[in-house]
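The structure's right below; bear with me while I get my questions together.
For this view, one protein chain was removed and the others were kept in their places.
Coming up: chain A.
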Amino acid sequence: MSSLSVAVEDGLTITRRNLVKVKRVPELIVFATLSPIMFVLLFRYVFGSAIPIQGISYAEFLLPGIFAQTIVFGSTITGASLAEDLQKGLIDRFRSLPMAPSAVLVGRTVADLALNALSIVVMGVTGLIVGWRIRSSLGEALAGFALLLLFAYAMSWLMATVGLLVRAPEVVQQASFIVIFPLTFIANTFVPTNNFPTVLKWIADWNPVSAVVQAARELFGNTAPGLGASDTWSLQHPVLYTLIWSALLLAVFVPLSVRIYQRTASR
């Protein structure tokens, strides 16, 4: 067997293992499905009742934003799960087996990609019920979902690296919330950024999450003429900017996390 087919096969074995866990741990299903539903409903009716968006309904403005926020939060599962495997000695076992060194990380990130896809489907259906509409072509809509998942996958590898370094699942979860909350809120996720203070507006404009959201809005047709995005390059070319970020994250964190994995052992 070539080393690539070995890596694919081992990666699939680990993916299967991680998906079995999703099936058997109710909290994970809740995290992946119920909480996104709750967020869609809360934001749609609480913020939506107070924030008028020019040209489109708040539900249409909101959904691309909440897709992005949920998948970015979803990446913390990658980090926390790896830290848990490390803590329980499972990484030691895997590292003593003649398997591909990338398999544990590939299996983890692919399983989390599946979980993210599930979250998006659940949120999409909930969104459609409360007034979200896709106003673009099928191809564009699919591209929108694909772009969201690509960014989610790249974020998973970043969090994989964090999880292997931090080694404590609770710490991974809590520490990353401190970073991820501002990351997803100092952005165009839930409100237009026009009235942000100058510094925050600058951060929001170049925040990759803003670009992901803007790209999704454009690909789902959830934009309106009056709702002009900032004229920064990042938001004028949100798809390209998102692709660049995703490529960058993957190029740095895939090799880095595999390298760390090969040297790590529980203590």
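Rule of thumb we're sticking to: contacts are C-beta pairs under 8 Å (C-beta built on N, C-alpha and C of every residue); 3 or more make two chains touch, one makes a residue touch a chain; residues count from 1.
By definition in this document, contacts and distances are computed from a predicted model.
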{"item": "Identity of the absent chain, which is to be given by its UniProt protein name, from \"ABC-2 type transport system ATP-binding protein\", \"YqhG family protein\", \"Actinorhodin polyketide putative beta-ketoacyl synthase 2\" or \"Molybdopterin oxidoreductase family protein\"", "value": "\"ABC-2 type transport system ATP-binding protein\""}
{"item": "Hidden partner chain, touching residue among A:Leu97, A:Leu142 or A:Val179", "value": "A:Leu97"}
{"item": "Given A:Thr13, A:Gln54, A:Asn194 or A:Gln236, the one touching the chain that is not displayed", "value": "A:Thr13"}
{"item": "Touch with the omitted chain, as defined above, among A:Gly55, A:Gly89, A:Pro182 or A:Pro255", "value": "A:Gly89"}
{"item": "Interface residues of chain A (partner: the chain not displayed)", "value": "1, 6, 9-10, 13, 16-17, 20-21, 24-25, 88-90, 92-99, 103, 263, 265-266"}
